[in-house]
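Selected chains from the complex are presented in situ; the others are not included.
Each chain carries a letter (A, B and C) given by its place in the written order, and its residues are counted from 1.
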Amino acid sequence: MTQLPHAGKRLHEKVRTPRTRRRVPPGMSPGTLLSHPEAPRPVIQVLAFGPEDTAEQIVEEPWQVQDFLDHWPVVWIRVVGLGDSEVIRAFGKLFTLHRLALEDVLDLHQRPKVEEYPHYLFMVAEIPQIGERFESNQLSLFLGPGFVLSFEEQEETCLQPVCDRIRAKRGRVRDAGADYLAYALLDAVVDSYFPLLEGYGERLERLENEVINRPRAAEVTEIHEVKRNLLRMRRVMWPQRDALSGLLRDSTPLVSAETRVHLRDCYDHVVQILDLLETHRELGADLMDMYLSSVSYHSNEIMRVLTVITVIFIPLTFIVGVYGMNFNAQTSPWNMPELEWYWGYPVVVLLMAAMAVGQILFFRRRGWLGAPRELDKTEGNETGGAKK
Amino acid sequence: MTQLPHAGKRLHEKVRTPRTRRRVPPGMSPGTLLSHPEAPRPVIQVLAFGPEDTAEQIVEEPWQVQDFLDHWPVVWIRVVGLGDSEVIRAFGKLFTLHRLALEDVLDLHQRPKVEEYPHYLFMVAEIPQIGERFESNQLSLFLGPGFVLSFEEQEETCLQPVCDRIRAKRGRVRDAGADYLAYALLDAVVDSYFPLLEGYGERLERLENEVINRPRAAEVTEIHEVKRNLLRMRRVMWPQRDALSGLLRDSTPLVSAETRVHLRDCYDHVVQILDLLETHRELGADLMDMYLSSVSYHSNEIMRVLTVITVIFIPLTFIVGVYGMNFNAQTSPWNMPELEWYWGYPVVVLLMAAMAVGQILFFRRRGWLGAPRELDKTEGNETGGAKK
Amino acid sequence: MTQLPHAGKRLHEKVRTPRTRRRVPPGMSPGTLLSHPEAPRPVIQVLAFGPEDTAEQIVEEPWQVQDFLDHWPVVWIRVVGLGDSEVIRAFGKLFTLHRLALEDVLDLHQRPKVEEYPHYLFMVAEIPQIGERFESNQLSLFLGPGFVLSFEEQEETCLQPVCDRIRAKRGRVRDAGADYLAYALLDAVVDSYFPLLEGYGERLERLENEVINRPRAAEVTEIHEVKRNLLRMRRVMWPQRDALSGLLRDSTPLVSAETRVHLRDCYDHVVQILDLLETHRELGADLMDMYLSSVSYHSNEIMRVLTVITVIFIPLTFIVGVYGMNFNAQTSPWNMPELEWYWGYPVVVLLMAAMAVGQILFFRRRGWLGAPRELDKTEGNETGGAKK
């Protein structure tokens, strides 16, 4: 059972490195902003653009953003790192954002959601991280007239292509408003789920092969792992779906009709992901059943053959025991006269051989011995042929 | 265990030939059109018709379609093969189609859907392919005033009858508008699911027979395969149902009241398919349970009989062992005087025979030996008779 | 394993007599009328009545019905047998019925439904057939002003009482309109499910008794059969419920307020049937669990007792083996001097007896032998008593 401790050890390491995230402790005043001491210091990156031109700068202080807001059609303020609650508070003052929304930026246990405030939308999405265990980082997004203010825990690579598209004027992001930028970011996040999901799908396919051919305990752990990851992903995607469908139904003037068409596409992708998730989950459950049935089939098979061998020898051992008895043939003609017969020994040996052969034939015909496997083989082929 | 590797090998081959479809990589600008290098070059087939006449032509360039659109009541442009994104882009320009819809034509991971755009409807359906594993090809359909523009990955035989009906003026397709044509195509797609589903139903019936009579490991694999195919089919049919029900509820002027009646019929068929799917899935799950119970019943039966045989001989072997002991009868009258008795041996043999018979009778009465099977047989008949 | 082949044979026979129904092949023009060559020729029975009088006639041709329609308040045209599509077409022309509805009359794979057309309602219901396997025949019904046109595959006995009530002027059917007649027919169909359902309920009760007392493989097959029948019945009743609830919500002028009250009652019955169905299905699933647990309990019990017997004799056999060794007592005083002792043999026999008794007591106290069963018995009675 060496592979199981191994699997266990792997899990144990995960337990020893818990997530550093901290929820606001119960009893705190709602809207309290608490940053994590170990979280990286925020870097404020400003990316301002219009159809003609773009400007990029890393600013030190939130108030420096104001200048961009005054001169550019769309300004994307990208804050990476949540290590300083003062910065978040300053942005809150600058854009008059609600304290609860600001709290949600720092409290990293949020579900994906879209909240409508009078002058802006607040969105939360979860960006999947690559790793053995499904984890996600939070992306918080404020969408107001002419600006998108985004907060990431660490620099997320899946948002990079959007930056590049702005700089290179690829796609229509430069020509559209802030709402399109927000959509483009959400879309990038949602699309980053597909490779992960395909990875899980391939793992399940591989596991299925293994389970059928050679069921091993390590597979249970792995199937369980995949199932748990799918479960975690589902927990993130369901609220994402609700948030997007709410956004599609709402009539906020911050999102234009054209962007709504794009959001519908993004919503479609989320629904696709959920579809795949559910299918994978069902396959995982089926796999577990197949594993159990495969293990029990193999196990029964072996035990049966072993027992048959025992059963063949038990009566023979009895017979040789009979002729090992020390009855005194001298005191009575009834006391084991066979021992004195001329053909005594050969007859007993033949008798035992006949018994063994008889038993083997009997078990074979009943399909208790190897025979059914031979049978299975030919029938398996027949079935395979009949299926075509 | 020969049939299992066999089944495994079959599965393995499938894994080695993955689907050549490719999703737009995450991070691409939405609305990017990417065609597959290995996909066949598009062939543009134009089928124009009115109540009186029809015209058919294979055109080289999308703009050549314009002529037909100007002169015929209904024009069906059937594009087969998606190997050239330029062709799709040209049609997009010709009919002013949305970039996202065009992207969906090429990105073959779409769920069936109906999207309403200002001047046209965009529909996606999945055409089932015949094969061991349930796969489907995408049919993308634009329905506008006076035209239907359809895209197929490869020429689908299930759409052929619609062509034939147009040519032969069978049914009312020639007399109705483009909306009826779109309906006729959807209907043809939906109806092509029925033979597949019936095939699965028959396979389940056959498997049930086999599982009851002679449960074998190959059946697990096959049941699992059918279940997985049903799961995949369900993943396609649920959104198909939603799409059709949305189309029925919507009040787009592109679909006439008369065609809506037909769509309701088509919707009914989809619901029937889903009904059958769910029933088959439940039967599949039940079958798995029956298999397990059948295997464990047979296995227990065999092990019990084998163990009973062992148990009958174990005490007998002990007894013959007793009389094989070498106690010196000379040194004491208590040392195995039986060995010297006149009737010693016959008494022991009879004693052992009595023990064996006693055990057999005891096990028989308790129903641990073959007896219960005899009993079952007669009772099974009684039950069978009582049921009538 | 004799009862299993038997059960299998029964199933096999069912498979050999598949339903003769045929779905319109995919690709046919929608609204195509195809009758079954083997289906019985239609018999057209006209039953016209008013509060005062009734008239009955079997007509040859559909157009002969017109005369009745002109002179009687309510006319029930009952067509039995679907062997001639011409007759259906003629009725379609006479009452200007939609082609799709006519197609549904002949294509016997419909789910129960109610479809509203401008001048008439089209209803489909399924009439359960008595038999081992749940099957149902289709009843198609057109309800228009002053007429009910019904189509049956064969003469259904469950509609007979409605005929009798019309003839004998029992109930209010003679005083009410065509809508009440349609309701009366639906009600008769729905009520014919109750006896079947009660039959299944009783079978489940009987099976429960058997499963607890003496679990046998034949019961798995029967439980599975009942579950499958319930599944099939559910597939028919769910759409029936939806159809009726739709009819109750709709505001078609063809159904009077008074009849709506009656339809609500009919709807209640369908919901009751579905309630019972679900309860029975859950009982069936529980029964399967009980069967498995019962089988495994019995099996474990037997194997344990058998193993205990083996374990008692194994050490004894070892001991007698020891004294069967042929060490030469002459060559050494250490070589098995026991064999020469005066009390050697009795001591060994007593030792073995003591061992056997010790083992039995040990196993008994641990509850591994028959003892727990004795214990169970008394406790079972106590529990039984305590429960009261």
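Criterion: a contact is a pair of C-beta atoms (placed from the backbone, for glycine too) under 8 Å apart; a residue touches a chain by one contact, two chains touch by 3 or more.
All figures in this text were calculated on a predicted structure; none of them were measured in a lab.
The complex is a homo-oligomer: 3 chains are shown here, and the full assembly described by the structure file contains 5 identical copies.
To be clear about the criterion, only the chains that are shown with their structure count from here on.
Both copies, subunit B and subunit C, contribute mostly unmatched positions to the interface they share, with under half of the numbers common to the two. Rounded to a multiple of 5, the Cα-based rotation taking subunit A onto subunit B is 70 degrees. With each centre defined as the average position of its C-alpha atoms, the distance from subunit B to subunit C rounds to 24 Å.
Along subunit A, residues 324 each make contact with two or more other chains. The touching residues of subunit A, counted against subunit B in their complex, run 158, 160-162, 165, 170-173, 184, 187-188, 191-192, 194-195, 205-206, 208-209, 212-213, 261-262, 264-265, 268, 271-272, 275, 279, 282-283, 286, 289-290, 293-294, 296-298, 300-301, 303-304, 307-308, 310-311, 314-315, 317-318, 321-322, 324-328, 331-332, 334-336, 366, 368, 372-373, 376-377, 379-381, 383-384, 387.
Listed in rising order, the residues of subunit C touching subunit B in the complex are 1-8, 10-12, 15, 23, 26-32, 98, 100, 104, 109-111, 113, 115, 117, 132, 216-218, 220-222, 224, 227-228, 231-232, 235, 239, 288, 291-292, 295-296, 299, 302-303, 306-307, 309-310, 313-314, 316-317, 320-321, 323-326, 329, 336, 338-346, 348.
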